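The block underneath contains the structure these notes are about, expressed in structure tokens.
Every protein chain but one is kept in place in this view of the complex.
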């Protein structure tokens, strides 16, 4: 089985962290194909970056599906472009936030997502609500820029730890969900340190993808995820018209 | 007061229908500035088109704000790109779905949106839910392509009428909300025909924009709508980096 | 356009504050017609006062409609008697709480109402929930009598400020809604002081009334707001029978 | 124990139906004190009538409490004035809708209220939602005037039966709640006819009142039901000021 | 009327506390029949104990019904086995949590359950939610073992008091619900001490049982509570097959 893992921001070093996390849990017969988006923001922090991460993401998903991927993962915790990707692709597409909260729900009644920037908190609350976990899952922001997670000189990891402590004490969280793909390498360490389950969305998405594949399940195409209607796209985005992108 | 009205699809004839609807209700001191997006799909039907309508929309909003607009309206009933536009702009930004259901709630306890294509039904249900109207507002699709509304030879308007009848009888709707900017010219006619309030989102958004302007209110910038973080954007989308687009 | 603004308590000085707030935002072609209820409590603090404010309110709405008003505003933040007034009148009727939270929702994802007395907190929570904003809007009480807002010697405004601070810090409110018609004159001052959007319901209701009027929309009469059934009323309230009050 | 049962409409024959239903279930040591409101509408059909039924109701509750009643029941299915009555009185006050759905919840997972007029359907839905039963209880209207229930020549009872049939078949209701005090005399007959539990709110309220009394419980006065603030009431309603009504 | 009160744990001294609470509020014509389960855990603390309390409970309910009981009460605050008991019995079955929150809702808008162990908090939150009171009722745990309530040397009662204080101050609870059958003897004392309504579920269940009996109401059998299907049970539990247990 081949799983395409798209980092929808354009920072290749983060793709590498993501790929490591994916490979650590992948089954022996699973091939992880990591790709970095070729256009858009270097990190996704809030609604504006999200909007411009989607075109590059969809290009990679279309290319990956044509190249034979059996499933695709969107490795940004905002689940950027997930709905559009599901409409575009025939293979299953999985968001790491959706996969993480879905996995957490099997091991804890109450849990907390700790994400990076305050401006991502409400968008994640909307996602959590949509995924049906609004009553079980809180969202906290450690107030750290996404790329500072990669900078050993920053205090990002220390701030993350302090927010986890608050989640355990104030939210009575039974488990922690790491709210950024760039935190994936910290999972084991934080689990050992805090003694509670710590869930990484990249890993959860890989196992979810393997599961759907083994069951022969893919996105239903008779509803909101119907394939895009063939039609002209104009201007700079002409090349992204469904027939150009998906069926080329 | 100057209100920018962006048609986020690239079909200029629809912009003209929208502009007419806006002008019909605008106050005497309001100038309506209609613009058609210069890039992206010719109509917005489902998640995929939505994703590619956002860049062109945001370009127009940035340009309009710089040119002195006091408020902006996104004239697509999916409220395409509304969150990103609110983060980008300092002026208030209003979606026509949000404005329509908000207005309908002042005149009816239960109402129904009648939209075009089935694939837009669930996305609109999500919007309605997010706007707090899930318990009061149903969504129906007449199963007609968006651009067929402009084609006198199609049976689009007949199908729309049949769905309105069902809404009144089966949902006990007290009012009807027209679920596509391209239906704006039908408002008065349908109201006369069915004898119930019929709400058009373009008109509702114009009055909402005038109201916020008169009250001196604009988007709160201390939460989820904080201005985009300055950062590089790469590849084809380099020019859309916040400092390029918004601050140029 | 003529907008009737009814102060449903019997304190004329508060009507004057309300009228000022209404006039500040009204369009050039809008005439504001402020009236004070002629019977009932001097201030509305809790469920009991509310009940006795309704008859006088409905009398004024019936008189105002007959005299040619195009819309009516109920200028008490409990939206006292709103449902009965909508059933009675053919013109649109707008509550200031409903108008305020509806406006706030266009500029902020999370906001807080700061009202006067603790006993009004839960009734307002019920309203907010009914208006679909339960997940976005908190309610706080500054624990001040309504009429103390008019008394320069009281510490009412200081307590109000302290509660706004708590709302910003503890609720992470992005905007503040003033939860009493008697606070309308403080809007600009508090906005300047706290640097966040501050919404006054009187102003919001005026703009909402103008909007509905411009769109030709009024209360749907085919459901819960059907006109009252003609029937005898007995005893002291005989004169309020629908045919006496509304059709005289 | 003495239970005041107030019929808040001014039709004495309906009070008699209500009193019979109350006496049928009252304990041997319970005295039922039925009273008819002395002012207001002859039947309560929708929001407008409700508003004018409240003053007369509150007068009777104040008088009854002073005369030594241990609990009060509001015998109209809209639970007219319940919040104001709880603020006014120190004795427990019980609405028949609240009591009926609360009792039904002990014997059925899903049930349906069948009420009189369509215009009462949404107000009852709001009540049911507030009482926490929105997911378990549907509301239907048989489209019959309240007083027609007393008219043997009308087809009101036949229409009621047809609506109960629909509730059992279409809603899969496990039990029926009679949605009007004027239906109380039909309870046993309908139960026998349809073979499912049929709940009458008057009976349910009597047993609830006895229960609260036996447990020594009454309305909490430290929140939304705090006693009314002493203050002047003006005009026709001067005599209803809290100190005049409740403390005289 | 005869009410079976089953203590589903196997500690007879707790049955005695429960029986006293039941007798204190029972009507003159009500006979309270207390029984202690003959098999299972000595106290019910969490999901595991709950599971093993159910068989013994159902045996007692079957025996009690055959012996002529008119209603049954499950005197454990987890409402252990309530659904199964309702399916088994033809007489009404009442859980003390359900009865307590139902009664509290008639006298307070917001209230808090104070229970024993932290591990029971989330199970009670689920119950409260299912009973429709999720928005009105919080749950707190005093972190005390159930049986320590019977031990005068423990500090259980002191911890309970401290948690009630927090409920009043932090939750703004208007009333307190005692979250364990073993607290029933403290009701009057805590009410006097804290000056707010204190609700005991055993008492509430007795009055609820009397009420349903007086109204001639019992569990609807045409839905989820249909009588068990006759079928073989195997192994150690063979004797519990429906026809063995219920119909013998």
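Residue numbering begins at 1 within each chain, and the chains themselves are lettered A, B, C, D and E in the order written.
Note that in this section a contact is a pair of C-beta atoms (placed from the backbone, for glycine too) under 8 Å apart; a residue touches a chain by one contact, two chains touch by 3 or more.
Note that the coordinates shown come from a computational prediction; the quantities given were computed from them, not determined experimentally.
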**Message:** Going by the contact rule already stated, which one of E:64, E:81, E:95 or E:132 would touch the omitted chain in the full complex?
**Reply:** E:81
**Item:** Per the touch definition above, residue among E:24, E:121 or E:207 touching the missing chain
**Value:** E:121
**Request:** For subunit A, enumerate the residues touching the unshown chain of the complex.
**Result:** 25, 27-29, 92, 94, 98-99, 102-103, 105-111, 131-136, 172, 174-175, 188, 191, 196-197, 199-200, 203-204, 207-208, 210-212, 214-220, 222-225
**Fill in**
Across the whole complex, the chain not displayed is touched by subunit E residues 10, 38-43, 45-52, 54-56, 58, 81, 83-84, 86-88, 118-119, 121-123, 126, 130, 145, 223-226, 228-229, 231-238, 240-242
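Convention: only the chains that are shown with their structure count from here on.
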**Request:** Mind checking the centre-to-centre distance between subunit D and subunit E? Centres are C-alpha means, answer in whole Å.
**Result:** 28
**Fill in**
Among subunit E residues, those touching two or more other chains are 109-110
